[in-house]
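Every protein chain of the complex appears in place save one, which is left out.
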Amino acid sequence: MISLLWSITIVSLLATLIISVYGIVAKPNLVKKLIALTIFGDTANVLVVLLGYRVIYPVKPPILPELSKRALGEFVKTAVDPLPQALVITAVVIGMAVNILIAFAVIQIYRIYGTLDVREVGKTLPELLRREEA
Amino acid sequence: MKRLTGLLTILIITLGVAIYLAQNIIPPENLHPLGEYYLENSYFGEHSAKSPEVVTSILWDYRGVDTLFETAVFFLAIIGSLTIFRLNREQSEEAKQGEPKPQLPEPVVVVTKLTVAMILAVSASIALHGQLTPGGGFQGGSALAVAPLLVIAAYTKYALEKNGLDKTRAIIIRSIGLLGIALTALTPLLVSGYIMQNQPIFPGEALGVPLGGSLVLYNLFEYLAVGAGFTAVFLLLSIPEEKFKKFLGVRR
Amino acid sequence: MRGVVATALLAFITYIIFTGSLTPYDLVTGVIVGVAIGLLVGRFLVENDAKALNPVRWAWGLVYFLWYFLVAEVKAHADVMRRIITGDIEPGIVKVPLKVKSEYARTLVANSITNTPGTVVVDVDEDYLYVNWINVTTDEPEEAKKEICEEFEKYAERIFE
Partner (left out) sequence: MNILFLLGAILVTIGGICDLFGAIGLLKFPNFYVRLHAATIGTIGGAAIPLFGVALLALGTNIPHKHAIAGASLITGIITLLAAPAGATALAYAAHKTNAVEWKPKIDHLKEARK
């Protein structure tokens, strides 16, 4: 039963990844592409955190409950793996940085072209260039 | 109806694959050896970071250089965003002209004032206890940036600028934070020859709680830097659209 | 220097409760953070220091908090839950006169009204609150006030005026 739940969790996360890749590729609207990209990044992060999880009953966060050597043995037996969590914090920050940059670029594209549809943007660009020459 | 069919197909395929895989998957019950090493050493042991919060000690000590460059990436992204919205001197002067008059009803404005004070306290608590409880510089800084955002929403950005927090100041505070991080990382190099070494130059314990050596300093500077960086971004984003269209020469 | 002490106190209490411990480290950093916040935003929050630091007003605030949660909220929640099931509604925006004049008292009344389900403040001007009411029984401002916010205003007067 537990392994069924575990595999449902992992497979549904993988399915979310695939759907968000579809969103990035197929949607013409830049904001929708950005939303799909955010979903992709967050799902990948959740997947990495899951790698460090332990399926045992009293499972604890990786913070020492009290500062004594006596508590350490119990702590190592029940705490989850801290390494994936630390890596995910790095990934979250970088994902946020990328999102800020893309959001600014999208806003600027909207201001200049007046549309968010990539097909329209592709059509308007040659016109703008020609107007510069003339 | 077409959408529903697609969704149902995805659901059924996912469930099928999950049931098929469930026969072979064993949920993990043990730690990886590296994780166990960090758990044992973060406070006790020879390679100690002197912090009971294992995630923070990995983040700023065991894999500190990693985080240093991650911070660099984050601030490069903010610099990139500022460059995309680059204004020259007259334009940025013009962007500051405006009436600092609240647009919303009185209760909203008063609540904003109270909430800003409380959020500042909460964010400082998150950042300064990063070595003890979950949280840290980045999380605290993100919470800090909510305060100027609320002020912008309730009072307009001109009120923020009239009271002394404009884009230049925000960038200066951000630079102070970055400089602090760099200095904290480089100080051990002068004394013992390691980069980002947090013991024993910085105090491991003070005022009754473990400080985690340099961890508290890193968290504090990251807090300032992230909060101010986001504030600069919000100030740029809140310039009215008409002004930007005028600067860019867009007629639509 | 107006308002620094009161705001610093608010920030310090928030900090200590959020941290949830009382080691010397928390106290020292809490005082530093509190004073910094007081200096930064204090002048916008408080207009009269003596009023903000008066313990009688804080005690009335506590009494109000308890009364509000145990009586007003329960009554309003039960009423709107009944309306959700029966669908018995008659919405409208009514005008409610407001006696209190200070900024915080008006905000307390307005927020109390909005926080009880069934009434949402839409706009505030000098003398009136405009309240979106789920079941309008009267269009007389004075009578509407009796049903919506008389109790709130009494407490607001004691706390903030």
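Letters A, B and C name the chains as they come in the text, with residue numbers starting at 1 for each one.
Keep this in mind: a contact is a pair of C-beta atoms (placed from the backbone, for glycine too) under 8 Å apart; a residue touches a chain by one contact, two chains touch by 3 or more.
Since this is a predicted model, take the numbers as computed values, not measurements.
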Residue of B:Ser48, B:Ser81, B:Thr112 or B:Thr184 in touch with the missing chain, whole complex considered: B:Thr112
Residue touching the undisplayed chain, where the options are C:Asp49, C:Glu103 or C:Asp123: C:Asp123
Residue of B:Ala49, B:Val122, B:Leu149 or B:Ala170 in touch with the missing chain, whole complex considered: B:Val122
Hidden partner interface residues of subunit B, rising order: 104-105, 107-108, 111-112, 114-115, 118-119, 122, 133
Residues belonging to subunit C that touch the chain removed from view: 14, 16-21, 73, 77, 80-81, 84-85, 87, 89-95, 110-111, 114-123, 125, 128, 130, 132, 134, 136, 139, 141
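Following the convention adopted for this analysis, only the chains that are shown with their structure count from here on.
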Core chain by centroid distance, with centroids computed from Cα atoms only: B
Remotest chain, subunit A as reference, centres from CA atoms: C
Pair with more cross-chain C-beta pairs in contact, given B-C and A-B: A-B
Distance from subunit C to subunit A - Cα centre to Cα centre, in angstrom: 39
Euclidean distance of C-alpha centroids - subunit B vs subunit C, Å: 32
Length of the line joining the C-alpha centres of subunit A and subunit B, rounded to whole Å: 16
Interfacial residue positions of subunit B with respect to subunit A in the complex: 10, 13-15, 17-19, 21-22, 25-32, 34-36, 38-40, 42-44, 52-55, 58-59, 63, 66-67, 70-71, 73-74, 76-78, 80-81, 84-85, 132-134, 136, 138, 210, 233, 237, 241, 244-245, 248, 250, 252
Contact set on subunit B toward subunit C in their complex: 105-107, 110-111, 113-114, 116-118, 120-122, 124-125, 128-129, 206-209, 211
Residues of subunit C touching subunit B in the complex: 7, 10-12, 14-15, 18-19, 23-26, 28-29, 33-34, 37, 40-41, 44-45, 103-104, 106-107, 110-111, 114, 121, 123-124
